[in-house]
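Quick one: structure below, then a few questions.
The complex appears here without one of its protein chains, the remainder shown in place.
Chains here go by letter, A, B and C, matching the order in which they are written, and residues are numbered from 1 within each.
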Amino acid sequence: MHSEFSPRQDTDPVLELCGISKSFSGVSALKDVSFSLGTGEVLGLIGENGAGKSTLIKILSGIHSSDSGEIRYCGSQITVSNPAQGLRLGIAAIHQELAYCGSLTVAENMMLAEAWPRLKWGGVDWTKLHGQACLRLQEFGLNLDTQQLCRELSAAEKQELSIARALSLNAKLLILDEPTASLSEPEIKRLFDRLAQLKKQGVSMIYVSHRLEEVLSFVDRICVLRDGEQVGLYPVEEASIPRMIRDMVGRPLNQVFPRTRESFQGTELLRVEGLGRDGLFQDISFQVNAGEMVGLGGLVGAGRSELARALYGLYPVDSGAIKLRETILNSKSNACDRLQRKMVYVPEERKKQSLVLDHTLFNSICIGFSDLAARFGFIPPSFEQKKTEHCMERYRIRATGFDQSVGTLSGGNQQKSILARWLERKPDLIILDEPTRGVDIAAKMEIHSLMDQLAADGKGILLITSDLQELLGMSDRILVMCQGRITTELKGDRMTEDNVILAASDLLTPSTEIK
Amino acid sequence: MKKLKLLQLGHFFLWIAILLSGTSCGVKQESGPLSNQGSEDGAGDSQQVIAMLPKLINIDYFDACNRGAAEAASDLGIRLIYDGPSEPSGSEQNKFMDTWIRQGVDAICIAPNQPKTIRRFVEKAQAAGIKVFTWDSDAVESGRDLMISQVEESELGEMLMDEIAGQMNGKGEWAIAIASLDAANLNAWRRYAEARALAKYPEMILVDTVLTKEDENYARQKVETLLNAHPNLKGIIAFDSNSVPGAAEALKTTGKSGSIALTGCSTPSKMRPYLNQNILKSFFLWDPSALGDLTVRVAHAVLSGKELKEGTAIPGYGPIRFSKEDSKTVILSDPIRFTKDNIDEFDFGI
Amino acid sequence: MTSPWTVNLKSRLAGRYSRFLLQRIGFLLIGNAILLILIYMMIQEGGSFREVVLRAGPNVAPTVLAGFALTVIIYTGAIDLSIGSIIVVAGTVFGVLSAQESGPIVAFVGCLITTCVLCSFNGWLIHRLAIPAIIVTLGGLTFYRGIALILADIGMENFSGFISITNESYQWPGKKLAGFILLFGTLTALVLEWYSRTIRHFLALGSSEEACQILGLNPGAILQKAFFVSGCFLSAAALVYVTRLQTIEPSRMARGFALESSVPWWLEALIFSEVKAVSSERYWEHFFFIL
Partner (left out) sequence: MKQFILPAILISEIIFFTWIGDYTFKSPEDFLRYFQSYSADLLTQSAPVLLAAFGMTLILATAGIDLSIASMIALISCVMSSFDGDVSFWWKAVPLGLLVALVLGLTNGSLIAVLDVPPIIATLGTMILFRGLCFTVMGDLEKSPFFDVPGYEWFGRFPGALLLISLVYLGLGAGYHYSRKKRELLMIGGNPIAARYAGIPVDRRLIQVYVFSGFMAFLSAVCFTARNSSVSGSSLTGMELQVIAAVILGGTRVQGGYSSLSGTFFGVFIIAVLDEGLRGAAGWGEENLPFKLSYLQYVLIGIILIGGVWMNTHLPFPKKNAKSS
């Protein structure tokens, strides 16, 4: 894409950063970052979680202020003290956390910080407001009811809404932080079409993503951050995925999916028969054996997570039976009981479903297994102390100490602390729901080798993931769900990317199958 | 983590240590009678300290009592502590008793909100050599030394009933407005009034009793509702100083002031406008500052070792009068009936 | 056949509210109607229904106006428990001014300004101290009452727990105009609710402070504004409340006022399991009060 429109190095750069540094209560988050951005240029900003990407973006959009360094924008030095000022200057950002107000309508969200059309006497002209909002959405190719409340939208729609809003601001500089995180293929395509169009119009962009292929295909230059330091700045022509990974992690990664174990079939751990719950999934039957890693593939919304939660006892089921080892789990059995029976579930949304963000790491880890050590209901404090130390070491959780609140940890460390919480129970059956979403590449590696280790130790693992590479690389066999049913089981040679994609849309037939 | 918890527990143990070190001596102190500790307190050895505890402070009635008491105290050269809770609560009053017993005052005069709750504290005070008096509202069972009452309770209840019956010509529907059902003196009057009605005015029907929560505004609304609910209502007795003006205001706003009789106990300054507008004919009260004054003087007299009986002259007051029903109750005066004509003759300051 | 007018109305209404909210308003109107009928049936023989309804207006005026004030604050996700005590301070200022014979208008203005200023001060405190509104205003609940008492004690000679308002000319807003003030307040609230962008900003702050900031709004300023607007409503409430009283007793007046004014909110939250409403729901208040 960049070939059509290479950056004009002769013109003044839109944005220049010189030696930006920032630290939070003594911990340095950014050290001396400098780069410049030409008109219509797209800069890819990559780095592991916690490398300082978000901090940099927040400084640029005015949420944080930098400790030192200067920002030159369109030739003059500026300090962005709040987002409103940034917007006035023409710097628009799409943040990783979805920024929307749930109790306002789509139109109101769209226009929130701008002037609203007024009636003659000063009241808001709603007809015009909704008209304008509608127009902007259509420009982006989005067809939403502008009177809908924002909280009723799906995650993808919310994401698209915030993108559409940022794009409609006529910004000169657009900052995109993981814009494709919760979008599906057609939506991503629409986004890139629109971005390409804007680029042609001379809008400069800073693009942040963990999806390295995406970065390679879209950006002109790449800036790599590691531990707050800028470790690389090179044009995309010189970039390759291995180089990017090496720069991000600081060492070469040879193997993305470390499989050390032999595929072996142990005893049956879990058997599910004819499981169904109205509107979510139907007629689910499968089994998981000890030492086996079963992948569960499919599109978002196919009912995978719902199935997992039902297996874990968070929902009642309408029909069917779940057999864990020798016992049939009845309707009275809840999550608490599943835990006693050595089954654990690591949910997909860390912040919502696993963590209390301001609790300490110590508490967060101990909640998982401390009851195992209880004597007459009392837990010896030294036990927890030792165990937590052991966990931090074994799972390589990097934190300033036990007392650090988990909300301030990076995504990878949060995920590792959750794994520690559950794996220290020594479970037999582990359900992992998107274990590496939003996790940086090094942590991802660690988690993968941990999973491999677990399977080799004879645990049964049910892996739900939307990451095809991960699904294919880690699983012994793959079940593909589509619209609440398991449509296909893939084994051995049949486990290919194309087959999974086809099966996910229920299009896999012997004739379409690719060997 | 561990360290932190121990520290927190440590705080607690520190406290226990302080308290326990006190236990042994504390018990001794409480079991043995205190030898006139009161005289050790205050500026000079000779100065008596009298603590007065109204039902609640910051309201006009008890503030007037305070003024009378303060004058008497400066007249007699003794020190007066006049303090109380800001809510009419019995358990809050007990806290004041605690404080004063510890400080070693010579006498405590209390207007109890809940007469039965002070019993233990009266005992505690008396064990410490402190005289306890009740005023305004009595606590018979508590073993207090004397009661200083504003009026004879039966007398006031009957007077109110006679007044309203006279205005209603002895027949028709009538209703009661009262602050609450657990204020002892108000309800004593109410009971005497009801008994009088049963005995003497068979044609009068009590239709409703509304509770006004010591709030004038609330009283007005409740009485408005009452008037609407009972269109044949002919008379209202309002027993406390918030209910009467509230009811009067209600009569005024609903335009029924001529047709419904109203009387009760309230203060002149609140009622003056209504009397002048002929919304009601009369109301009753005693002089609250005189009540404060008498209480302090009686307490002083007892502390000085005087024998009190019917007709004993108290300095600055004159001969005192005892209740016919209780030999330990001193009566201030007859209730005063206020009308349009005589209201300007009195200046109670409230 | 649909006339153009209804179409117009439909689209206009829909423009302001989502269908969900419109349904809810409908529900409330029906609920109120049922309550009215119930009251009608409960009135005993000889009682006048008309009178009950007419009298209810002025009687509930302070609570309803304070309810509007609280609504604005609850929109932003905060709460103000101290409104009762703020009214007490306003009442005391009014009482002291009237006792000094400063003229009715001065006393009214003093009352209005005090309320507004204290409300804004609450907003400022919450913003500056960055601790939850519920704690700041719980502290304010007792703090302001104490301030009122001290003010009265210093401002008046021989303050004996109450200030008596004897001059009728100090009472016309409460006694004569309460209904009109309520009407005016309700209209203002409705107009704000339907035609104001500011109110949407309050709601935005209530749903997500972070989002507000990212979208280029200033949360602190919005909060401050919300408390100011709330102060305006509350000052009307205070004026009506205070001028309906014969005597002002700082230690006892307006107790439990915050709770009373927020009752509709709790009901609302109970029925719809979320706190998010339109001002017109204040009518709840009206009817519960009569009951």
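Operating definition for what follows: contacts are C-beta pairs under 8 Å (C-beta built on N, C-alpha and C of every residue); 3 or more make two chains touch, one makes a residue touch a chain.
What you are looking at is a predicted structure, and each value in this text was computed from that prediction instead of being measured.
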Considering the complete complex, which visible chains touch the unshown chain? A, B, C
Of the residues listed, A:R88, A:H359 or A:K426, which one is in contact with the missing chain? A:H359
If I consider the whole complex, including the chain that's not displayed, which of A:E213, A:E326, A:E393 or A:D493 touches that chain? A:E393
Identify the residues of chain B touching the omitted chain, counting contacts across the whole complex. 1, 4-5, 7-9, 11-12, 16, 18-19, 22-23, 25-26, 29-30, 40-41, 57-58, 79, 81-83, 86-87, 89-91, 94-96, 98-99, 102-103, 114-117, 119-120, 180-182, 184, 187
Touching the missing chain, which residues of chain C? 125, 129-132, 134-136, 138-147, 149-150, 153-154, 259, 266, 269-270, 273
Using the touch rule from the top, list residues of chain A that touch the missing partner. 314, 334-336, 338-339, 345, 347, 352-359, 363, 366-368, 370-371, 374, 377-381, 389, 392-393, 399-403, 421
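Note that in this section only the chains that are shown with their structure count from here on.
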Between chain B and chain C, what distance separates the C-alpha centroids? Give it in angstrom. 36
What is the distance in Å between the mean C-alpha positions of chain A and chain B? 71
Return the distance between the CA-based centres of chain A and chain C, expressed in whole Å. 44
Junction residues of chain B - those touching two or more other chains: none
Shared interface positions of chain C, touching two or more other chains: none
Residue numbers on chain A that touch chain C, as the complex places them: 61, 63, 82-84, 86-87, 93, 95, 97-105, 108, 112-113, 116, 119, 122-124, 126-127, 129-130, 147-149, 151, 165
Parts of chain C lying in touch with chain B, wherever the complex brings them together: 43-48, 51-52, 55, 59, 149, 160-162, 164, 166, 244-247, 249-253
Within the complex, chain A is touched by chain C residues 11-12, 14-16, 18-20, 191, 194-197, 200-201, 203-204, 206-208, 210-218, 276
